[in-house]
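Here the complex is missing a single protein chain, while all its other protein chains stay put.
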Amino acid sequence: MNNAQPQKNSPAERVQQSLKKRYRAEARFRAFGAFSVILGLAALLVLFVKIISSGIGAFQQTYIKLDLAYDESVLGISDPRDEDQLAVANFEGAIRAALLTRFPSVTARSDKRALYSMVSIAAAFELQDELRHAPDLLNKRRQYWLLADDDLDTYFKSLKAGDPYLGRVSPQQVEWITSLIEAGEVRKQFNRRFFTSGDSAEAEMAGILGALIGSLLTLAVTLVLSFPIGVGAAIYLEEYAPANKFTDFIEVNINNLAAVPSVIFGLLGLAIFLNMFGMPRSVPLVGGLVLTLMTLPTIIISSRAAIKSVPQSIRDAALGMGASKMQLILHHVLPLAMPGMLTGAIIGMAQALGETAPLLMIGMVAFIVDIPGSIDDPATVLPVQIFLWADSPERAFVERTSAAIMVLLGFLIAMNALAIWLRQHLEKRW
Amino acid sequence: MNLSPDDRAELKYKTVGEKFSETPKLKIRGLNVSYAEKQAIFDVNLDIGSNEVIAMIGPSGCGKSTFLRCINRMNDTVDSCRVEGSIQLDDMEICDDKVDVVPLRARVGMVFQKPNPFPKSIYDNVAYGPRIHGLASRRSELDGLVETSLRRAGLWDEVKDRLLQPGTSLSGGQQQRLCIARTIAVSPEVILMDEPCSSLDPIATAKIEELIAELSENFTIAIVTHSMQQAARVSRRTAYFHLGQLIEVNDTQHVFTNPDHQLTEAYITGRFG
Partner (left out) sequence: MDKLHLDQHISHQFNEDLEHLRTKLLEMGGLVEDQLKDAIKAVETADGGLAEKVIETEDEVDRREMALDHESISLLARRQPAASDLRLVMMVTKATRDLERMGDEANKIAKMAIALNNEGGESARGYVELRHLARNVIRLVSIALDAFARFDVESAMKVVREDKNIDTEYRSAVREMITYMMEDPRAISRVMNIMWALRALERIGDHARNIAEQVIYLVHGTDVRHTSIGDIEKKLQEKLEAH
């Protein structure tokens, strides 16, 4: 027999036995973690796929090719350089004439109305714009790609996808469209309008720009107000405030404020800014003020954390050199805490960007077609726009909702990327 | 001899040895320091002579660092800390709330346990003190001051070609010498060192010790150290603290061959248990 053989219950033996059990437990533990991650990723993937697949269509729009003339008689004008004449010019008449020329068989009144509705009313404005820029085109005939109505757009896109949506088009219209498609006179092109115009009741005319600018203006107001105030408050609380009950009370309240539902801030804004100070409704200024209230706790908390993370050794070094409190803060604490503060601010901004509820309370939910030019113009913001479109009955708004979500997500990702970049490039090692 | 942790601070010892100096730079009288309810230093009386190196030794929590931090009022940063008594730097009273700590800290510099250069360039680290205290009006003057300070800290040859690199890129020993250069750039009269070598390897430690010997020609140096050998090597006098009380101050040679107090003896021979 071999002497080296371990005894039945030697420690080494027992360790060996328990090892297997331990390895199994380790593997289970790891698998559980991996499973959680995969689950999260899958949910995210489903969300992205869903949004992108339903929203991607909104970046293209259907156009119809028509042979069209800027006929003096049809338009009813003589001088296209005259703004007054242009304003009253009957471009719709020109489009209708072109449609009738294309489909000469249509004679009945109701049929004509159905035919006319295939082209968006926005097409007339496009023609008007073109004539304004090129007055020489008057009385000339050429081919135009005209913006199709959203119902036709929806039908055309669903047709391409193999599942034609007939809910909003009549059999007659289908017939006309089919003939247009066969003649190659229908096509999709990039939807510039989506990025360059404001909201509209007509889905094919509705764009995101108004909400985007509204969001930017609101965020600008929020940032300008909340960052300096938040950082200032954080510095005071961290560096100057005496440690007493009152300071503790303030601290507890700031932490609580961060957890207050955002709609409460909306009510607060409504009561104070609109009712008490009589500020206008629906403007980015008030939206920014309300979001400032909401973001401040986040910024204060993250700034305080950033200030706290400045090592004591650096403070000692500066104080030991004879730096005053202000010199300590300005020369050492702020530069070292800045990446953390900026990250906190950007995360607060991202939170504000996605906020809807408080803005509803101060009237930023209004239907606003114009693109806001300043912080006191009525405006809406991206999430509210999404909310509005999601609420609209037209099928064409469904894809616009998804497209707007994509824009919003893109914005958020960009802001988070900025936060990461700032952290990496401003952070100093010590 | 066997001190249990229970015979705490109530024990009162009379400081033995040579407390006073004929050429005092700092005169500490009746110094009591307490944190909240706990007293950290009991009635310390001590002179620190001009251009002398005095080492403070004692077990952890004996109050030697607290004592050191009183001398440049670094204890002010601790809210609960209360200091009573008198510390005179030449004729200036330090322990007075009316005293502005900014000029005081320009006169009493401090080097800390962990090398703590600012996350700035080597040049800016050394130039920081002169800048905030307005010691150099022209750029060339500042350059000169930086070079002199780095030379005196024995660091110039190692960093002269990379003054604009961050101070944190240096090795631990170099960082600590940079901190010393930064301190001496404002020409203090007293330099306090709080365990300056505790995070350094023996060679870096030897360099710092060598530097302390050189600096003692121009500065009064008070050093707190956990290494008794270091105290024995660098200091002229050694002060032994025990539970917040100054037990013994004597010539270093005397303390390490034949200490007067049995607590000192027990500590330096490693007999505490």
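Letters A and B mark the chains in the order given here, with residues in each chain numbered from 1 onward.
We adopt the following convention: contacts are C-beta pairs under 8 Å (C-beta built on N, C-alpha and C of every residue); 3 or more make two chains touch, one makes a residue touch a chain.
Computed from a predicted model, the values in this text were never measured in an experiment.
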item: Which displayed chains the unshown chain touches; value: B
item: Sole contact to the chain not displayed, among B:Leu89, B:Ile184 or B:Ile268; value: B:Ile268
item: Where the missing chain touches subunit B, by residue; value: 1-2, 228-229, 232, 255-260, 264-266, 268-273
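In this text, only the chains that are shown with their structure count from here on.
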item: Contacting residues of subunit B [partner subunit A, same complex]; value: 72, 74, 77, 79, 101-106, 109-110, 112, 114, 116-119, 128-129, 132-133, 166, 168, 179, 182-183, 186
item: Interfacial residue positions of subunit A with respect to subunit B in the complex; value: 242-243, 311, 313-324, 327, 331-332, 335-336, 428-430
